[in-house]
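Handing you this structure, nothing more for now.
The other protein chains are all here in position, but one chain of the complex has been omitted.
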Amino acid sequence: MFKKALLAGVAASALITGTAMAEGLSGDKVVVGVLTDLSGVYADIAGKGSIAAAEMAVADYGGTVLGKPIEILSADHQNKPDIASTIAREWIDAQGADVIVDLVTSSVGLAVQGIGGEKGVVTINSGAATVRLTQKECTATGFHWIYDTYSLAHVTSPAVIAEGGDSWYIITADYAFGHSLEADAASVIAEKGATLVGTVRHPFPSADLSSYLLQAQASGAKVIGFANAGQDTINSVKQASEFGIVAGGQKLVALLAFLSDIHSIGLELGQGLNVTTGFYWNMDDETRAFAERFNEKVGRMPTMVQASVYSSTLHYLKAVEAAGTDDGATVAAKMKEMPVKDAVVHDGTIAANGRMIHDMYLMEVKKPEESTGEWDVYKLVRTVPGAEAFQDPKESGCALVE
Amino acid sequence: MFELIGIPPQALFGQLLLGLINGSFYALLSLGLAVIFGMLNVINFAHGALYMLGAFVAWFLLQYLGLGYWWALVLSPVAVGAVGIVIEKTMLQRLYKLDHLYGLLFTFGLALILEGIFKHFYGVSGQSYTTPDLFKGGTNLGFMFLPYYRGWVVVLSIAVCAATWYAIEKTRLGSYLRAATENPRLVQSFGINVPVMITLTYGFGVALAGLAGVMAAPIYSVNPLMGSNLIIVVFAVVVIGGMGSIFGAVVSGYLLGLLEGLTKVFMPEAANIVVFVIMVVVLLLRPAGLFGRER
Partner (left out) sequence: MSVKYSTTPSGTVTGRFSGRASLIIGAILIVALLAAPYVLYPAFVMKALCFALFACAFNLVLGFVGLLSFGHAAFFGAAAYATGYSAKFFGLTPELSILFGGLVGGVFGFVFGWVAIRRQGIYFAMITLALSQMVFFLALQVTGITGGEDGLQGVPRGELFGLISLDEPLVMYYFVVAVFLICFAFIWRVVNSPFGAVLKSIRENEPRAISLGYNVDRFKLIAFTLSAALTGVAGGTKALTVQLASLTDVQWQMSGEVILMTLLGGVGTLVGPAVGATLVVSLENFLATSGLPVTTVIGVIFVVCVLVFRRGIVGEFNAFLGRRKH
């Protein structure tokens, strides 16, 4: 049978590469796959910008690694994990993909990381938030880059509590992401001695959140936390302002909001909102230089997911160079040895479970008069070191951590 | 102060009022659907997309022409209505001879196209549209803080629904419409141009969706997907009210808004399902809907 022969051939070539592991690239090139959402709800936080970011990383690296060309594949998974997994398998089996990046949305992230683990191909999640990627479902070749639900709760809540917000009311989107954010935030709140006055769960998605906002308003809590995302968060913030909640003195905290969300809300309605992010363009000369180039290419400033695709792709290429091969397991091990240092992440390390650990930032949305431009929306409240922000790998339950 | 099942009465009033506000959108949208269905026998799946279009037109007017909310309130429904007329004239019209389900499928495809185009050019995170100056701020009613704009939405919606109901039930034009629904041939033979009437009805129905879109723009973020989930709820509202019944569509729109408002307090997790549960119950008890009659 042809297929059997083919499989035997693959096995044989695997043996050959296995023996000659240290040297050489499969297919005489490195293939980077950008699997993202170009048509659905995540198109603005990832999407075209993620592809552009990967292209920038390849170009900045010089277009070649170990003297061989770097090729970029991209696809729109349409937020459907079965399409994503079919594409991922096809990329790996037929097109020789060596690394798959972005992977926005958790169902896609988990599915493709599983395939990567099975096939020994590096997968780097930037878009998906679920912490499960580096817990029980961790793989030797799977990485999680810029943020996760754990870090969102563990940066925002302590920082806001430290600023005096000692009583909370949480409005949660009623799905796994919301639940996990709420649970993490609640445990931090209890740990820091603050009180959780109440929580309410709203269906996902909800256009009108005023009902829940009024419940939060009536609770008298000092801080109202939104454990939701995307349109739900945008509408929460807009309507909170409409119902005079901010004017009434309660502090709003979005546990997850991207730059594009804040841009969409606008400073007028968003001012004073606390947000956690792993990257903001207007931090220092390096980030500004990167973001300006990105803006020229894409027409928007990069979100933390897009910036993360840049950083993770670059780090992967550096590891290939250092390892002298594109064999997944070898490169993955190399990636974990090397510090992450580039325009986006200045000082990162990677834990055994694949979690990239770096500084996270608590931001506050500027008042309109403080802003100097369309994208100048945040001021830094507090930098939280990676060790505090991210889950201790030892507690993650990942089998790769001793 | 007594409490009702653990909820203080002030909060209850607040939630009922919020329900009424949401009901205003349901009523406007289901009214448009009912008007179209009554005349064309088509369930307009593109209604949600046209609602989105209405909001976007308002945003375009502000962004590119500097025309504010009040202009949008007039121009945007007109623009959406015009789009509707073009669609009806060029495409939808060919489907009347066929099974009504083709109308449903056609408008479904249309909704996908509209959403796809806007997603492609304007992204999904949405545009912000500020509340008109006249309605900035709000007032404390004692039991809740009512933004002026939300009050305006309720007033405008009730006025438009009442006017439409009056026009269809009490005026001569309305009687032509109703007659043409019953027996188009007979009405045609009286010298009334029924095809034009159908076209205008469709235009009017979708203009109502456009109006709802403008009204929604300052409250919700203006984004390409704003209509796609709403439309299914509105479908359920129309089924509950009784398809083709104008009165039923409007009343059940407000009623379901109120009921949904209550659910958000007593059982927030079920708020998205409550409308569908009610639909099932109504269908089991009154298959033609609350105000419908068997055809």
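Things to note:
Residue numbering begins at 1 within each chain, and the chains themselves are lettered A and B in the order written.
As a convention for this text, contacts are C-beta pairs under 8 Å (C-beta built on N, C-alpha and C of every residue); 3 or more make two chains touch, one makes a residue touch a chain.
These numbers were taken from a predicted model, which means no experiment stands behind them.
Here the chain not displayed is in touch, across the complete complex, with A, B.
Annotation: of A:N79, A:S167, A:S187 or A:T349, A:N79 touches the absent chain (contact as defined above).
Across B:L17, B:I43 or B:M197, the residue that sits in touch with the chain not pictured is B:I43. Interface with the hidden chain, as seen from subunit A, comprises residues 1-3, 38-39, 73-83, 85-87, 89-90, 93-94, 105-107, 110-111, 114, 130, 132, 137, 174-177, 179, 203-204.
By the touch criterion stated above, the residues of subunit B touching the omitted chain are 37, 41, 43, 91, 94-95, 97-102, 104-106, 108-117, 119-120, 232, 235-236, 238-239, 243, 269, 272-273, 275-277, 279-280, 283-284, 287.
Basically, only the chains that are shown with their structure count from here on.
Centroids built from CA atoms put subunit B at 37 Å from subunit A.
Contact residues of subunit A toward subunit B in the complex are 39-45, 174, 200-203, 205-208, 210-212, 214-215, 217-218, 230-231, 234-235, 238-239, 242-244, 248, 258, 260-261, 263-266, 268-269. Residue ranges of subunit B in contact with subunit A, taken from their complex: 11, 14-15, 18-19, 21-22, 116, 119-120, 123-128, 130-131, 137-138, 144-145, 147, 149-150, 219-221, 223, 225-226, 229-230, 261, 264-265, 268-269, 271-273.
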